[in-house]
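Mind having a look at this structure? Questions to follow.
Yeah, one chain of the complex is gone here, protein chain that is, but the others are all in their spots.
Read from first to last, the chains carry the letters A and B; within each, the first residue is number 1.
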Amino acid sequence: MIELISLTIDAFFIYLGIGLLFSIWFVLVGAKKIDNGMEDTPFHFKLILIPGSVLMWPVMLIKILKK
Amino acid sequence: MEQEDQFYIGWQDGSSPKYTKGRKGFYLIALLVLALFSAGYLFVEKSFVSSYFDYGNLTELTGTVVEYPVFGLKTTIDNEQVTVPLVGFGKFDADPVLEELKSQLNGESINDYKVTLRGTLIQYNGKSWMELTEGAESIVSFAKSTLVNQSIASLGQRMVIGEIVDPKCFFGVMNPAHGKIHKSCAIRCISGGIPPLLAIREGEEFTDYYFLTDESGGKINEQILQHIGETVTVVGSAESVDDWKVLQLNVDQLAENILISYDNQLTKCTASL
Partner (left out) sequence: MSVSYTSILWNKQKKTYDIGIIIGVLSFTLIFFIGHTVLHPDATFETIFIRNFGLLAFVMLHIILIIGPLARLNTKYLIILYNRRHFGVSMFIMAAIHGIFSILNFHSLSNTNPIKSVFLSNLKYDSIIQFPFQTLGFLALIILALMATTSHDFWLKNLGPKIWKGLHMMVYLAYALIIAHVVLGALQNETSPILYGVVFMGFLLVAGLHIYTGMKEIRADKPLGNDIDFVFACKVADIKENRAKMVMVSGERVAIFKYEGKLSAVNNFCRHQGGPLGEGKIVDGCITCPWHGYQYRPEDGQSPPPFTEKVETYQLKLENEEVWINPQPFPEGTHVEPVKINQ
């Protein structure tokens, strides 16, 4: 069980790591593809989208790929 | 406008008196509730023991290094001969400092030297500990000196009821540093080499302590990890080493010797077998 918990936490870190990379691309490029409200948004708005995209990146990735 | 026709519009700057009144009432109650909980908690929470961690201040102590039951410095504090056990920075023992000291002495017996060490003092209930905050830099100086003997006396077979704590936090780095909340922190400290200590409670205070070792005085940190932070019954042969006590356990019978008991009242019936 210890190994399973340990692996799950490693997977969680990898998930967050990918999320961090994704979020940078998402707020600068990706979000515009699915939401035209993202055009001309101020920089501080892009910043507040980062934590959400770090956590929710698989959902957003699927939405962008489907588009 | 009629009362019924009022309509709350949250995206506008103003709102009708009905809503601002609702908000005022809610704020007032919420603020009262918050203040009540903040102040009320002060009166229902358990009181704190007076332990002390001299955070940010480094003290120099001079004395003879001892290695049993734990790495410590036999020295004088307030005109009293005491042994100050030594621990490392964070949740680690100070063994690297001991190794460094030995290598600086080029194989000569460490007992033939008076050593001055610098660190942060930890104090509770008349006992002092020291964190060698700076690692190898904690060794200030050492000089040849006459041997100081340790007085070791057997106290016979004993059954003791108490809680296994990590003494670094327990003697003052954290407060409170025992029980459920501190359990996983204590497991980390002891897993990091800090010697396990059985603390015996008398009411709200802890008044007596035993270092736990195996039958030859060696470390048993890894074996007792899951018994930390609970009330346990321990059977072993006890001895006093200067101003500290040791309980030597048979590691093979550990599971049988450590009987878990949830009743704190039991601690008052400490008996010698």
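Convention: contacts are C-beta pairs under 8 Å (C-beta built on N, C-alpha and C of every residue); 3 or more make two chains touch, one makes a residue touch a chain.
Just so you know, these numbers come straight off a predicted model, no measurement behind them.
Asks: Which one touches the absent chain: B:Pro96, B:Pro176 or B:Gly217?
Replies: If we include the chain that is not displayed, B:Pro176 is the one touching it.
Asks: Have a look at B:Asp95, B:Glu230 or B:Asp243 and name the one touching the chain we're not showing.
Replies: Here the residue in touch with the unshown chain is B:Glu230.
Asks: Pick out the residues on subunit B that sit against the missing chain.
Replies: 4-5, 7-15, 18-23, 26-27, 30-31, 33-35, 37-39, 41-51, 53, 89-92, 174-176, 179-185, 187-189, 191-192, 226, 229-230, 262
Asks: Residues on subunit A that touch the omitted chain in the whole complex?
Replies: 1-2, 5-6, 9, 12-13, 31, 34-42, 44-45, 48-49, 51-52, 54-56, 59-60, 63
The rule we apply is simple: only the chains that are shown with their structure count from here on.
Asks: Could you put a whole-Å number on the gap between the CA centroids of subunit A and subunit B?
Replies: 42
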